[in-house]
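This part shows subunit A:
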Amino acid sequence: MEPLDIRPDLEALKAAYPAVEIAEAATGHFDIRVSLDQYLDVVRFLKDRGFNYPACITAIDWKDRLELVLQLYKLVVGSRQSPLVMVRVDGLPREGAEVPSVTPLYPGLNWHERETYDMYGIRFQGHPDLRRILLPDNWQGGHPLLKDFVDKRPRRPRLVRHRDTIVSG
Partner candidate 1 sequence: MSLADLWAQHWFRAFVTGSLVLVFALGNFYITLWLERKESAWIQNRLGPMRAGPQGLLQVLADLFKLLQKEDIVPRNVDRILFLIAPFVAHIPALLIFLVVPFGPNLVVADYDIGIIMIAAVTSYAVIATFIAGWGSNNKYSLLGAMRGAAQMISYEVTLVMSVIGVAMMAGSLKLSDIVLAQAERGVLGWYLFPQFIGFIVYLIASLAELNRAPFDLMEAESELVAGYHTEYSGFRFAIFLLVEYVHMIAWSAIAATLFLGGWVGPTPADIPVIGPRLFGWMTGPVWDNIWGFCWFLFKTYLLIFIVIWIRWTFPRVRIDQLMDLGWKFLLPVSLFNIFLTGVMKYGWNVLAESGSPLRWLFWLWR
Partner candidate 2 sequence: MTAQYLSFGVLALVTLWSAYKVVTARLITHAALWMALSFTSVSGIFLMLQQEFIAALQVLIYAGAITTMIIFAIMLSSIREIRVEPQQQTFGQRIRASGLLAVVVGLVFAAFMTYVYYVSEIPKEAVPDPGLLTVRQVGATLFTRFTVPFEVASILLLLAMIGAIILTAKETE
Partner candidate 3 sequence: MELPIYFPLGLGALLFGIGLWGALTRTNAVRILMFIELMLNGVNLNLMTFTRYYYPENATGPILTLFVMTVAAAEASIGLAIILQIVRNRGTVEVDKVDLLKG
Partner candidate 4 sequence: MEQTRELLINMGPQHPSTHGVLRVLLKLDGETITWAEPDIGYLHRCFEKLSESKTYPQVIPYTDRTDYLSAITNEHAFCLAVEKLMGIEVPERAEYIRVMMAELQRICSHLLGLGAMALDLGAVTGFLYAWRDREKIYSLFERITGGRMLYNYLRIGGVRNDLPEGIIGTPRDGRDKADKTIWGFINYFESYVLPEWDDLLTNNRIFQWRTQGVAPLPSEVAIAYGASGPVLRASGVKWDLRKNVPYSIYDRFEFDIPVGKENGDCFDRWVVRVEEMRQSARIVKQALQWLAENPGDYIAPKLPRVLKPPKGEVYIRYEGSRGEVGVHLVSDGSANPYKVKWRSPCFTHLQLLPVLAPGHKLADMIAIIGSIDIVLGEVDR
C-alpha cells in the first residue's frame, strides 16, 4: 500500500499545457487552474494519465463570477493517499455560462452536471440530457444556489400573528 505520487503526472500536464497553473492546497489536494477553452483537453489529458474516478463537479459563486470545479482522483487498488485533483475554470459569467460537458469521458458525472445546471445555471454543451434534476420541471424561480437568489414565489399569508403571542425576553 505505497502512497501514490501524482507529481510526475502534474509535471507532464504542465509540460503539455504551459498556460495551466498547478498549486498544492494546504488541505492536501491539488488545484489546477485552467482557462475555459483548454478545459476539455486538460480533462482528457488527465483521464489518459489514469485519473479514472470522477468524484464530483460543482460550481462556486464568487458574487461577481462563477467558478467551475471538477474533482477527480486515481482509483488504484491497493494504493494509499491517492490525492485529489481539482480542475478549476474561473471567470465564468453569472448568466448563460457555456462549458463543454465531460459526461462522454466520465458517465458518472452525468447527474452532477445536471445538478450544477439546476443550481447555478451553467449550461453544459454535449450533455446527453441537460434538464433540471432536483427542482420540479416547471420551476421558473431561477437557480437557487446563486448568492443573489431571491425566492419570488408568493408569500402565503401567515394565519396567526406570531409577534403578539410570545412575550420575548
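What we mean here is this: a contact is a pair of C-beta atoms (placed from the backbone, for glycine too) under 8 Å apart; a residue touches a chain by one contact, two chains touch by 3 or more; residues count from 1.
Picked so that all candidates are chains of the complex that A comes from, given by their letters.
Because the structure is predicted, anything quoted here is derived from the model rather than measured.
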Query raised in the report: Touching subunit A in this complex is which of 1, 2, 3 or 4?
Result: 4
Query raised in the report: Which of the residues in subunit A come into contact with candidate 4 in the complex?
Result: 1, 25-29, 52-56, 58, 60-61, 69, 71, 73, 75, 77-82, 84, 86, 106-112, 115, 119, 132-136, 144-145, 149
